[in-house]
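Yeah, one chain of the complex is gone here, protein chain that is, but the others are all in their spots.
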Amino acid sequence: MISHILKRAFQSVLVLFVTGLVAFAMFRFVGDPVENMLGQERTEAEVERLREQLGLNDPFLVQYWDFISGALRGDMGVSFRQGRPALEIILERLPATLELALVSALLAMTFGILFGIFTAIRRKGVMTNFILTSSLVGVSLPTFLIGIFLIYVFSVELKVLPSFGRGDVIDLGWWDTGLLTWTGIQSLILPAITLGLYQMTLIMRLVRSEMSEVLRQDYIRFARARGLPEKAINFRHAVKNTLIPVITVAGLQIGSIIAFSIITETVFQWPGVGLLFIDSIQFVDIPVMASYLMLISVMFVGINFLVDMAYLAIDPRLRESKGH
Amino acid sequence: MDMVKRAFESDLFWSFRHSPVAIISFVVAVTLILAAVFAPLLAPYNPFDPGSLNLMNGFSQPMVPNALTGDSFLMGADDQGRDVFSTILYGMRISLFVGFAAVIFALVIGIILGLTSAYAGGRVEAIIMRIADVQLTFPSILVAMLVFGIAKGFTPVHLRDQMAIWVLIVSIGLSDWVQFARVVRGAALVEKKKEYVEAAILIGRGPLGIVFRHILPNVLSPVLVIATISLALAIIAEATLSFLGVGAPPTEPSLGTLIRIGQGYLFSGEWWILFFPAMTLLMLALSVNLLGDWLRDALNPKLDD
Amino acid sequence: MQKKLIIAAQALLLATTGFASAETLNWARAGDSLTLDPHAQNEGPTHALAHQIYEPLLLRDMTGEIVPGLATEWTPSPDNPNVWVFKLREGVTFHDGADFDSEDAEFSLNRAMTPNSAMKELLSSVKEVRASGAYTLEIETNGPNPLLPANLTNLFIIDKGWAEANNTVEVQNFEAGEATFASRNTNGTGPYELISRVPDNRTVLEGFDGYWGKAEFPLEVTKINYTPIKNPATRVAALLSGEVDFTQDVPVQDLARVDSDPNLKVIKAPQNRVIFFGINQGDADLTTDNIEGANPFADARVRKAMNMALNREAIQKIVMRGQSIPAGAVMPPFVNGWTEALDTIPENNIDTAKSLMEEAGYGDGFSVRLNCPNDRYINDEAICQATVGMMAQIGIEVQLESLPKAQHFPHIPDLETDFYMLGWGVPTYDSEYIFNFLVHSKQEEIGTWNGTRYSNPEIDEKIVSLASETDLEIRNATIAEIWAQVQEDVVYLPVHHQVLNWGMANKVETVVDPEDSPKFKYFKFN
Partner (left out) sequence: MALLDIKNMRVEFPGRHGVFTSVNDVSLYVNEGEILGLVGESGAGKSTIGNAVMGLLQAPGRMSEGEVRLNGERIDQLSEIDMRSIRGKRIGMIFQDPMTSLNPIETIEFQLVETILAHLDVSMSEARKRAVELLEQVGIPEASVRIKQYPHQFSGGMRQRVVIALALCVEPELIIADEPTTALDVTIQAQILQLIKDMCKSRKLGVILVTHDMGVIAETADRVAVMYRGRLIELGDTSQIMNAPKEAYTQSLIAAVPPSNKKIDRFPKVAIAESDGSALQDFDLQSHWLGRGSAYETSSGSLLEVRSLRKQFLIKGAIRPSNRKYLDAIKDISFDVKAGETFGLVGESGSGKSTVARVITGIYPATGGEMEFDGHDLINTKNAKEKQQVRQDIQMVFQDPYSSLNGRMKIGAIVAEPMFVNKLAENGKERREIVADLLELVGLGKDAARKYPHEFSGGQRQRISIARALATRPRFLICDEPTSALDVSIQAQILNLLKDLQDQLKLTLLFISHDLPVIRQMCDRVGVMRFGDLVEVSETEALFEHPQHSYTQTLIGRMPRFAK
C-alpha cells in the first residue's frame, strides 16, 4: 500500500517535470513578450535591456532550471502582463474555474449517470432513442458554437440569463464564490451547461455500455432468480458494479473539464484560469502560462491519485492485496 | 466475391439493414464524404483561388442576385465574396482530411504501442502505459496548442502554409492515441491468452507474425468503433482549435474555420455564413457518431474506456 | 403565457443585475487595463482607466482639444527657450485627502523618466523637472521643444507622500519579482475613486466627493462597473441584452444590429490610427518570394501597380461595412502635415497596374508572403485576405500568414518580413512622430519600426532637422517635402483610417474620443 503510494508520488513528480519541460519548449515559440511589454516607441536598447532583465537571453536549460528551482520554492515568477506574482494571479482566478468545473462535472455526472442507467435498462423506446440522439447533437458541434448559441437564445433574444461574467461574488477570504448570490447562480447556468454537455454525453454512454454489460452477468440473473425486486437489482447490484469503472473515467474527465473550460471561459468571459491562459498566450506571459500548465498537471496528477484511492475503497477485490 | 458475399451475409449487415438510423447515417455520411472528395467537380467556384474572388460579392444573400455584381449564390457569399456552398465543399475536404489523417495517425501509434505492450509485457508494458498516462495528463486542446507552438518554431518559413494542417493532424492524433493503445492492449491481452496464439507459437511463428497475423485481426472490432467515433471527435476538435486561433488558415478554410468566421455574423443578420457550415458540420459529425454508436452496439465489444 | 414568463424573468434579471440606476454605467471593452501603476504601461486600455482615477497636467478632452488638467496655464519660459513653465491648479486633493502641489508633479514626472517606466520615451527630450514654487513647475528640455505639452497628456500625477509611504517610488520591476503597491492601489486626483478591482474581471469606480471639478463637469455618471469582454460576439450580446450600457469595440458587422435596436445607438468618429502595408524595397533579394536574385518590390513601378490594385473602396464597403476612411497616406487626418491631396487615394485600375507590372518585367507575376496580425486591428485578417485576392488580379500570388500580434509584430523590427500589415497612431499629432518611426532609415534609436528597408539619406537629414527647428513655417515646409518624397517612392501602401464605433444605451450622451479613451466625467444621461 505504502509502496504503491510512493510509486505514484514518484510518477507524479516525473510527470510534473516533463510538463514543465514541454511547457518551456513551447514558450520559446509563442512569440516575443518584449514587443508587447514595450510600446511602439521602444528602442533596440530597451528591448535588449528588458530581455536581459527577464532572463530571456539565457540558454533554454538555464531558463528551465530557473523556473523549476523557483517553482520548488513556490515562486512561479512575475506576470509580464500584470506585474504581479503569477501564482497569486492563478490562485485568485482558480475559484472561478473550479466552481464552474465542479458544477459542470456535477451536472454531467448526475444527468450522465441517470440517463445512462435509464437507457441501459430500457434499451429500446422513444425516450431512449431521443436521449441518445439528442445528446449526440451536443457533441457534434464545437463547444464555442453551442455557447454562443445559448447566449443568443437566452441572453439576447429571451433576456433571461446573463451572457458574461460571474455575477456578484462573495469573498470568503481565501475563496470567492458566486454560488451564494442569485446573480452568481444565474451567471453559472449557461457556462455550466456548455461545459458539461460534452462530458455528460460521454459519461452517459459509458454508463450505458457498462451497465448493459453488467446486466448480462450471471449474478444479476441469479439475483433475479432469487426473486429480488427489479429496483434492487438495477439500482443496488447493477449500478454499483457499473460505477466502479465509471469512476475512473469520470475522475479523469474532471481534468478535461478544467482544460476545456478554456473555451467556455473565453465565450462567457468567465474570469477563471482558462481565460487567463488565453490572455497570457496572446501577451506571451510566460510565467502565467507556465504556472497554468503546472497547475493543470498538479490537479490532474492529484485527481488520478484520488481516483486510484477511490477505486481501492470501492472495490473489495482490490482492497487487501492492493492489486495491480 | 467471397468477401462481398460474406459481408452481405454477416450479422453486421443484417443488423445494419434493420436499423433505419444506421442506414440514414450511412447515406448522409457517404454523401458528404463523396461531395467533399469530388468538390472540384461539384463546386461552382474555386474558393481557394484568391484571384477569382470578387470582394464586391461579399455578403450576398442566398439565391438573391448581388446588387452590385449581379452574381447569385445558392447558399450566399461570405465576407470575402466566396460562394458559401463551394467553400463548404472545399472546407469539408480539409476537415475530413484532417479527421481521417489524425485518426489514422492515432490508430497506427495506438495499435503499435498497444500490441507491443500487451505482447511484450513487463517493463516495456509499464513504460508504454506510463507514457500513456503522462499523455493523458495533457488535455487534448492543450496538446494541440503545445504542438502548434513548437511546430511553428521548427518549421522553416516557406513551409508554414502547409504546416497548419499537419500540425492539426499531429496534435489531434497525439491526444487521441492513448485510447486506441488502451483498447488494443486490453483486447490483445485477452487474445494473447487464447490458445490459438499458443498454437501459433508451436508451429513456429515468430513474435511479429503472431502479433500482426493472429492478434491484430482479432482486436480490430473495438478499434473500428473507436476510430469511427474518433473521426467525429477529430473533426470537432479541429473546429474547436480554429476558435482558439490554431486552425486551418482563413485563405484555405476548413469547416471549423468557416464556423469560427461565421460566428461573428450571428447577430448581424448574415445568418448563412454561419448556418450552412454549422449544419454541414452537424450532419457530418452526427451521422458519423450515430454510425459509431450503431457499430458499437452491433459489434457489442466491451470497451475498456 | 410563455411570453409572460419571459417578461417576468426579464424583470427579475433587470432588478437583480441592478442597472436600472441612472447613475451607474456598465462599461465593457475588449481588453482590461494591465496595471494600475500609471507609469508602468504606455497602452490604450491602461490609460483609459487611469484617466478616470488620475489626472495629467493637461489632457485632451473628448474632442481631442488640449485642455487644462492639473495645470491651469503653460507657456514657454521667457528667459530660456528650452524651458516650459506650468502653473498648477490649487485646492486639489488626492483621494486620500492629501493636497496636490508642485512636489507631486515633479516627483511624478521624474518617476515617469526612470528606466522601468514605460512612459520615458515621451519625455526623452526632458533634461530636468523642477518645482520652482508651490504651484509652479518648470520642465527644461535639451534644446527647444515646442511640442512638449502634447507629450504630457497621458502623464499622470501621483502623490509623492503616498508613494514614499507605501514604498512604491519605483515603477514596477520584473526583476524584483513582486508587484508594487501602486500596481494594485490608487490615489489620484481624478473624478473617480477605485472601489474594487479584480483584473480581467471587474473594476468598480465611484465618484470622488472631493473632486475639484465638481462644478465644472457634468459628472452624471456616479458609478462605473468596468468589465473586459474578450469575445466579440459575447460583447455584442451583452450590449444587446442590456447588461452593458457602453462599449467601445463593437464589431463592424454588428453596428447595424446595435443601431437598429430601439434601446441602443452607435456613434462614430475617425480614429487616430492609420492601417497600411509595408513592403521591403531596400533589400537586393527577398527571402519569401519566388524570384531569384532580384527584389521585385525594389522597382517603383511594381509598388505603384500594387498601390493601384489595392481596391480601398471595396475594402471599406464590404470588409469594413463603410466603417473606415480610405487612406492615401500613412497619416491620420488630425496630424500636423496632413492635406487632403496627400490623403487622396490612388485610382483603382487593374489594367494600368497590369501594364506597370509588364513594364517592370513582372508580367507573369511573382509570389510573396504577406504577414498579418489577426487580433490587433479591426478585421485585420479579413483585410489581408481581401488584399490577397486583389494582388492576385495583377499576378502577384500572395501567401497569407496571419498570426497573433505577439508573433506578428516582432517580425517587423527584426526585419523578418517582406510584406506586412501595420497600424500607426500619432499621440503627438505631428508628422515628425511618423517620420521618426516609419520613414527614417532603421537604426538603433530611430526608424525602429521602418521594416521597408527604405533608406534615403537626404530624407533622413530632413527628418532629424525637424526636432530642433523652432520656426514652424520652415518646419511645416520640410514636413511637406518629406511627404512628397514618401508618396513619390510609394514607401507604404496605405489602406484606411480606422473609425471608432462606440455602442451604448440611448440614455448615454457623449461624443467619441479620437484616442478611444472615454473620460466619464464628460458623460451625460438624458
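The first chain written gets the first letter, and so on, giving A, B and C; residue counts start at 1 in each chain.
By definition in this document, a residue touches a chain if its C-beta (ideal position, glycine included) is under 8 Å from a C-beta of that chain, and two chains touch if they have at least 3 such contacts.
Since the model is a prediction, treat every value here as computed from it, not as a measurement.
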Chains still shown that are in contact with the chain withheld from the display: A, B
Selected from B:I33, B:L68, B:I104 or B:A200 as touching the chain missing from the view: B:A200
Touch list for subunit A against the chain that is not drawn: 217-219, 221-230, 232, 236-237, 240-241, 244, 314-317
Residues of subunit B (touch criterion as defined above) contacting the omitted chain: 2, 11, 14, 194-196, 198-205, 209, 214, 217-218
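Operating definition for what follows: only the chains that are shown with their structure count from here on.
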Contact-linked chain groups that survive once subunit A is dropped from view: one piece
Longest centre-to-centre distance from subunit B, chain (CA-based): C
Dominant interface by contact count, named by its two chains: A-C
Centre-to-centre distance between subunit C and subunit B (centres being mean Cα positions), rounded to whole Å: 43
Euclidean distance of C-alpha centroids - subunit A vs subunit B, Å: 24
Separation of mean Cα positions, subunit C and subunit A [Å, integer]: 38
Residue list for subunit A, restricted to those that touch at least two other chains: 30, 148, 152, 156, 266, 278, 281
Of all residues in subunit C, the ones touching two or more other chains: 233, 237, 240, 375, 404, 407
Subunit B partner contacts - residues on subunit C that touch it in the complex: 232-233, 236-237, 240, 251, 253-254, 256-257, 287-288, 311, 314-315, 317-319, 369, 374-375, 381-382, 385-386, 388-393, 398-402, 404, 407, 416
Residues on subunit B engaged by subunit A in the complex (per definition of touch): 21, 130, 133-134, 136-142, 145-146, 149-150, 152-154, 232-233, 236, 239-240, 243-244, 256, 259-260, 263, 266-267, 278, 281-282, 284-286, 289-290, 293, 296, 302-303, 305
Subunit B to subunit C touching residues, read off their complex: 49-51, 53-56, 58-59, 79-81, 152, 157-158, 160-161, 245, 249-251, 263-270
